[in-house]
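Take a look at the structure set out below.
Note that this complex is displayed minus one protein chain, with the remaining chains in position.
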Amino acid sequence: MADAKIPYSLNSKAVAQATQAWLHTRGVKVEQIAELVMLLQQKYYPNLTMEECIHNVEMVLSKREVQNAVLTGIQLDLLAEEGKLFSPLQDMIVNDEGLYGVDEILAFSIVNVYGSIGFTNYGYIDKLKPGILERLNDRSTGEVHTFLDDIVGAVAAAASSRIAHRKQAERENDLGLPHAPEDTEEAAKRLDAEKGQKQ
Amino acid sequence: MADAKIPYSLNSKAVAQATQAWLHTRGVKVEQIAELVMLLQQKYYPNLTMEECIHNVEMVLSKREVQNAVLTGIQLDLLAEEGKLFSPLQDMIVNDEGLYGVDEILAFSIVNVYGSIGFTNYGYIDKLKPGILERLNDRSTGEVHTFLDDIVGAVAAAASSRIAHRKQAERENDLGLPHAPEDTEEAAKRLDAEKGQKQ
Amino acid sequence: MADAKIPYSLNSKAVAQATQAWLHTRGVKVEQIAELVMLLQQKYYPNLTMEECIHNVEMVLSKREVQNAVLTGIQLDLLAEEGKLFSPLQDMIVNDEGLYGVDEILAFSIVNVYGSIGFTNYGYIDKLKPGILERLNDRSTGEVHTFLDDIVGAVAAAASSRIAHRKQAERENDLGLPHAPEDTEEAAKRLDAEKGQKQ
Partner (left out) sequence: MADAKIPYSLNSKAVAQATQAWLHTRGVKVEQIAELVMLLQQKYYPNLTMEECIHNVEMVLSKREVQNAVLTGIQLDLLAEEGKLFSPLQDMIVNDEGLYGVDEILAFSIVNVYGSIGFTNYGYIDKLKPGILERLNDRSTGEVHTFLDDIVGAVAAAASSRIAHRKQAERENDLGLPHAPEDTEEAAKRLDAEKGQKQ
């Protein structure tokens, strides 16, 4: 618990690092999520590279809203695995009970950050369970990934939405159309300003 | 516009009937939505009948929140079909543009009424476009169903969620477990009371 | 963890009872939630009684989706109170950190079950923190209610939505308008059938 004398001060970097570390500990690599993205998007963008998929997954994982969902979901999985939740929540999560939908709710908060166009991709991949999702759903291991499997699917769906937005921007760039920024201009402005001052 | 002298008074029955009538006018039958439900649920409930599917679709369509989404979506499809929306909204809806996600948003408000367990079914069916959804997506007809195809998929997903809840209740009934009502007890109570007073 | 020999079978009654018991243990009474409902709704329905408010809160709490959110939220509060979450999730929840929004996400899954008309009431009450919400937000007690305060507000908002739907039905009944049931007819039908067979 926070020391009463030092007011709590969030450290965003620590949250980001914990997200990466916990995904790793639970056996999920960014590359594996990127493979799901490739599966979802290659028919729309035949030239899409794994490097781009990885980059977009990393960008999704850089969002606080996403990190919050990842950490909370993994924590609940972990506690269920250790048998430390109260009954009947313990049983519902260990068994990924059909009428327990909090895992889908957390997953959806991830998809939502990149808008409604990711809803379909999320549902599709969550039903088919390709790649890493198959392993996360294998209950014979004794591991509990009730939250994580939905979360991984949601990160892949969100990265797909991000790609759709970026590809449209690229296309318009190529056509020489005037550029309508989606909130990126400001980011660049701030970083430019920082560079100017500090470096 | 409402006559200033008569205060506006919603007539729920009129809303319900308009929903049915417009679905019919736009070429969607309850049976066709029920077929999507069967497709989604038969592997979980081998004894599921078309009659049950139809009934559950009707129950979903009896919800005001669902009726609001259906009517609003069909209205926008219709106006787009007639070329009556302002630019660039007109083009975005006629072309079911990839970055336009208001159709998914309306669809989601339908799924949500039966909770998060329907998210996956919605995305899955919206991606595969089986049955009636294939026809609704055929743009060669000149008809615009940008909203309706997502809405029909959402109604099917919601009906699937409703079935999952009901089947669980039946199973517990069969096991002789004490019954935990989900808001049905009160409905029955009220109808019983009405019967007692009036009939 | 579930005994390997007995396949897991959800017991809805147990989930419902745990929800009631945990709310009680964490110091929240149905009457206190009903007071929030009264505060939100009395200006629209001057004849609204506390009894009706209590009844509608109970009906909201009878929904599985709501029970799932309540149990998950209280479990996370409890673990945070005991210092048992991993860092930095532990600090974020204990301090109800401003950029941590999973509590709002769970709360929203409750409001959503009764549709979008409850969004406004939820936000309003969550900002003003009247009645029981004030106590739940008092951090000087050492208790952690990061999730529970949002959840209680959400249950009150959902109950308000439920009242709005029911009052409209009553008004139409009084006007002698034909009744459009919102899924209640079926509930009654089923209970009637059960009664016929068993009692």
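All chains are identified by letter, namely A, B and C, in their written order; residue positions are counted from 1 within each chain.
Throughout what follows, contacts are C-beta pairs under 8 Å (C-beta built on N, C-alpha and C of every residue); 3 or more make two chains touch, one makes a residue touch a chain.
Computed from a predicted model, the values in this text were never measured in an experiment.
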Residue of C:12, C:121 or C:146 in touch with the missing chain, whole complex considered: C:121
Among A:12, A:25, A:42 or A:87, residue touching the chain not depicted: A:12
Please identify, in ascending order, the residues of chain A that touch the omitted chain? 9-13, 15-16, 55, 59, 62-65, 109, 112-113, 115-116, 165, 168-169, 171-173, 175, 177-188, 190-192, 194
So which bits of chain C touch the chain we can't see? 98-99, 101-102, 104-105, 107-108, 115-117, 119-128, 164-165, 168
Applying the definition given at the start, please give the residues of chain B touching the unseen chain. 1-2, 8, 10-11, 14-15, 18, 22, 64-65, 68-69, 71-72, 75-76, 78-79, 83-92, 94-95, 97-102, 105-106, 109
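What we mean here is this: only the chains that are shown with their structure count from here on.
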Determine whether chain A and chain C, two copies of the same sequence, contact each other through the same residue numbers or different ones, counting it as same when over half of the numbers at the interface appear on both sides. same
Counting in whole Å, what is the centre-to-centre distance of chain A and chain C, each centre being its mean C-alpha position? 28
Roughly how far is chain B from chain C, going centre to centre by Cα mean, in whole Å? 24
Send over the residues of chain B in touch with two or more other chains. 115-116, 165, 168
